[in-house]
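All protein chains of the complex are present and in place, except for one that has been dropped.
Up next is chain A:
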Amino acid sequence: MEQYEPDRLSPVQQAAIRRSFRNGRAALSRRSLLRASTGGALAVGGLGALSACGIPPAGNTEGGVSAEDHSAEEKSVNFSNWTEYMDIDESGRRHPTLEAFTKRTGIKVKYTEDINDNTEFFGKIKPQLAARQDTGRDIVVLTDWLAARLIRLGWVQKLDASNLPHAFANVASSYRTPDWDPGRAYSYPWQGIATVIAYNKKALDGVEVKTLSDLLDNPKLKGRVGLLTEMRDTMGMTLLDMDKDPRSFSADDYDAALARLQKSVDKGQIRRFTGNDYTSDLTKGDLAACVAWAGDVVQLQADNPDIGFVIPDSGYMLSSDNMLIPNKARHKTNAERLIDYYFEPQPAAQLAAYINFVCPVDGVKEELAKLDEDAADNPLILPDKAMQAKSRAFRSLSSEEETAFEGKFAKLTGA
């Protein structure tokens, strides 16, 4: 407001004017201004704008997905990955396997840890990919179901097999033909993720857990059991526990498994549905037992000897994070070379020794034994025959199934 002090007005009048701006019903308040302006704006633009909006189909059925490949003249590749999913040297800043790749090929890798959560990352790249624009990323690493969705939507590029000889030869058999990407035409696994049952010996206090049923039913564990918010892992383990195959279950099987979990939730057996944050609850002993990711368990065990894991006789869920090349990526060939590089035994072993996830590459054992004897013998990193036989993948879902199943599962978790 301007300083309004004309000489002609008496002090009393001036005060009255000033008051009228500040107090009383008729005051020119921010509220009345807002009221007036929003009313007007809504009347004029509102309705028209409302109906003009709309979200175009996300799927891409037409061609024109590959951008011009600048791999030859721009010797670089942009690699987006999850946090703590790459080997690091002592200084904590350099990634030895990536540096070796650059040294050999001359291709600089811009490595970014900008994926924290599949759903959030999907929200992040969706606008660009739906609009058929470059996301600025040449490789993204996404979990099976999201990789499947991107392939279904036509948002990723078909890989050129001639650039991927090692990948083709060395990818482990459990990963060779997922039902959402037969023959690995669009994706190659980065790491496998085994979902197992983890426990804290101290917190269990003598209670024995061998199956998921023990977690869901034993009254001694009431309020100290954790399940994962990742629908496929929790539901997959439940289906296995009920002797149903997650690779080929029906909608009724799903509902039955859901009802089983709901019963435990209603009893107060389940403390929480968690993402990655179950690890701190488990080490503190707030969770006595939970459905957990094996990679985490290996790392937790290193710090806390009370942490253990069990693989139920009914089997365990194996999923993977997959490298994909999004549409319009500028350096497709470079990206393919990098993907192929991680299927050579030596870099694969180096990576496995550092991050402790399930290695999806065959013929790594020897190299890994050179680096770390224990890791080479750990079935959670290099699964043996018995372990491999127990692994199950969650079947891929159609878009309608996905919405329905996720919706029902969200209800179970309370939201």
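Points worth noting:
Please note the rule applied: a contact is a pair of C-beta atoms (placed from the backbone, for glycine too) under 8 Å apart; a residue touches a chain by one contact, two chains touch by 3 or more; residues count from 1.
By definition in this document, contacts and distances are computed from a predicted model.
This figure omits one chain of the complex; the name its UniProt record holds, of "Fe-S cluster assembly protein SufB", "ABC transporter permease subunit", "Cell division protein FtsX" or "Aerotolerance regulator N-terminal domain-containing protein", is "ABC transporter permease subunit". Taking the complete complex into account, A:Phe273 is the one of A:Phe101, A:Trp190, A:Phe249 or A:Phe273 that touches the chain left out. Residue in contact with the omitted chain (choice from A:Pro182, A:Gly206, A:Pro305 or A:Gly414): A:Gly414. Of the listed positions A:Pro127, A:Pro165, A:Gly183 or A:Gly223, the one in contact with the omitted chain in the full complex is A:Gly223. Remark: the omitted chain is touched by one listed residue; of A:Asp181, A:Asp281 or A:Asp340 this is A:Asp281.
Touch with the hidden chain on the side of chain A covers residues 1-7, 22-25, 27, 29-31, 41, 45-46, 49-59, 119-120, 122-123, 152-153, 222-224, 231, 265, 268, 270-273, 277, 280-281, 284-286, 399-400, 403, 406-407, 410, 412-415.
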